[in-house]
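Here it is: the structure, laid out below.
Here the complex is missing one protein chain, while the rest keep their positions.
By letter and in written order, the chains are A and B; residue numbering begins at 1 in each of them.
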Amino acid sequence: MPKKEKKNSLLKILGLILLGLIILGFTIKTFLHGHNVALFNPKGMIAHEQLRLMLLTAGILLAAALPVVAVLYFTAWKYRESNKKAKHEPDSRHGWLLNAVIWLIPGIIAIILSLIMWPATHRLAPQKPIAADAKPMTIQVVSMRWKWLFIYPEQKIATVNYVQLPANIPVQFELTADDAPMSSFWIPNLSGMLYTMTGHSNHLNIIADTLGDYPGRSGEINGAGFAGMQFTARVSTAADFKSWAEGVRMLDTPLDTTTYDTLLKPSENNAQASYSSVEDGLYDTILMKYMNAGGHDHTGHDNAEHGAHHE
Amino acid sequence: MAHTVAAELELESHEAAADDRVMFGFWVYLMTDLLMFAVLFAVYAVLHGNTAGGPAGNELFSKPLALTETLLLLTSSFTCGLGMIAARRGNKAQVLSWFMVTFLLGLTFLGLELREFSQLIHEGHTLSSSAFLSSFFVLVGTHGLHITSGLLWMGTTLVFVKKRGLNRHMVRKLSLLSLFWHFLDIVWIFIFTVVYLMAFV
Partner (left out) sequence: MKEFLIGRLTRHALPHEWFTIGGTAAFVLMAVFVIAILTWTKRWRWLWNEWLTSVDPKKIGIMYFLVAGFMLVRGGLDAIMMWLQQAISVDGAHGYLTADHFQQIFTAHGNIMVFFVAMGFIFGLINYIVPLQIGARDLASPFLNTLGFWLYVAGVIMVNLFFVLGGEYAATGWLAIAPLSGIDFSPGVGVDYWIWSLQISGIGTTLGGINFIMTILKMRAPGMTLWKMPMFTWGSLCSMVMAVMVFPLLTATLFLLFFDRYFGAHFFTALGGGDPMMYTNLIWMWGHPEVYILVLPAFGVFAEVVTTFSRKRIASYTSCVLAMIGVSVFALSVWLHHFFTMGAGANVNAFFGVMTMVIAVPTSVLFLVWVATMHKGRIRFDTPMLWFLGFVAVFTIGGLAGVVLAVPPADFQLHNSLFLVAHFHSNVIGGVLFGIFAGITYWFPKITGFKLNERIGRYAFWCWIVGFCMSFIPMYILGFMGATRRLDHYESSTGYQPFYVLMLIGGIIIAIGVALQIVQVIASIIQKKRDTTGDPWDGRTLEWASASAPPFYNFSSIPQVTSRDAFWEMKQQGLPAKKYEDIHMPTNTASGIYIAAFAFLAGFAFVWHINWLVVVSIIGIIAVAIARTFNEHTEYTITAKEVKKIEEDRQAKVSAYRTKDNRPDMGLWEFIMVVLKFFLDAVRSKRWRTR
């Protein structure tokens, strides 16, 4: 192919790629408009910090990688066959300097990123309680098939498929599961996720700083009802939270053994519900079911009856 | 067709190279088998305390039995070694007798292990009783399955040695077999230590 045609075709390709990316970019921007891009929309300190860390890491990486990729493509273009002006040294030997540079540069970047990552991982460990002026509270979470049960041990109430939180107060979520495969508890606007597993209690510390309703779900597939297993996190003021809790206590919907066993049966798209009373230590009972498990081979809900009756 | 000396020498070296490759490949296979056992050991280490309210190793295992099994296997490794020395010397009769002894010792080991298993199962301690028992049965049982394969291999090889004599091919087979047998012995030492001895610590 004559040289001029080839240069034109290269420019054509580059132009088309650029155009395509611009169109894609605009399209994406339009689609995003008005929607909750949760990871870029942090509503609590933890999510804020996680976003900052992501952007910092991505920034360092892009700063390192984009020049290399650009140089690679430029080199490919400059030393193309049709470019008679470029030097061709087929047998050139590169010395120790090249080797040193190509190992050192990625190595240094890896070290920098590790130095950022190590303390950040400790600072943002989900189990780490959040230091704040307000007194922390606890909410216990039990993932079931395919809904979420929230127990408020201090308020002695429970809810299904929605969780009420006060803003600016550190909340420690204690996470477990009952008669369900592993799921993960995730409110993307507030923090990253953590697994909920039978027989284990994971701790996830969150603090919300903006009022509003935020979506939550499981990030881990757990059976046919997985996609519908959503909940809402409602962040209100501390005062509103108190009055909400009082309101729930006045309902006549206790979470007794029968109600709990019914709840435990597999069901999808459960409506949100509130329970006015919860038996003391329900969460620990659920945990103990799996820690003291007998050598039975029944499916989980048989043992649920066993566990409840053992109390 | 004239077989030249050169052609025969060339075939010799070609076959020797093949033998060397097979031995090396068999070592690589043994390492993969060892890795599989490593997983089973790791699983046992994690799960041996999860007795689900049932008995633990110190209530179920018999130290004298475990010791007997160990001595049987160790001795069988020794006789296997003697068999290999005979094989390299080309002494067919001794190969047959030493490997027969090895076979019998291995068979006795297997018998004792099967009796231990059936007793446990009879008493209601099965694979599905608890995580501890699952990991015990699978770890020790997998070793037992390997012993069974080894015995099958040994028996077949001895039949063929009797029929075909101790040619190069048979000697190679016996070397691989003895490698396998020693390997199983080493794995047993670990089982004896990790499963039986440590249950009583």
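Basically, a residue touches a chain if its C-beta (ideal position, glycine included) is under 8 Å from a C-beta of that chain, and two chains touch if they have at least 3 such contacts.
Everything numeric here is computed off the predicted structure, so don't read it as measured data.
With respect to the full assembly, the chain omitted from this view is in touch with A, B.
Considering A:Gly15, A:Pro106, A:Gly212 or A:Gly281, the position touching the chain not shown turns out to be A:Pro106 (whole complex). Panel shows chain B; residues 7, 10-11, 14, 17, 20-22, 24-25, 28-29, 31-33, 35-36, 39-40, 43, 46-47, 50-52, 127-132, 134-135, 137-138, 152, 156, 160, 167, 169, 173 of it touch the chain omitted from the view. If you put the missing chain back, the residues of chain A touching it would be 20-21, 24, 27-28, 31-32, 34-40, 47, 49-51, 53-54, 57-58, 61-62, 65, 68-69, 71-73, 75-76, 79-81, 86-92, 94, 98-99, 101-103, 105-107, 110, 113-114, 117-118, 120-122, 124-128, 181-182, 184, 186, 188-189, 191-195, 197-200, 202, 215, 217-228, 290, 293-300, 303.
Everything below uses one rule, namely that only the chains that are shown with their structure count from here on.
Centres computed as Cα averages put chain A at a distance of 48 Å from chain B.
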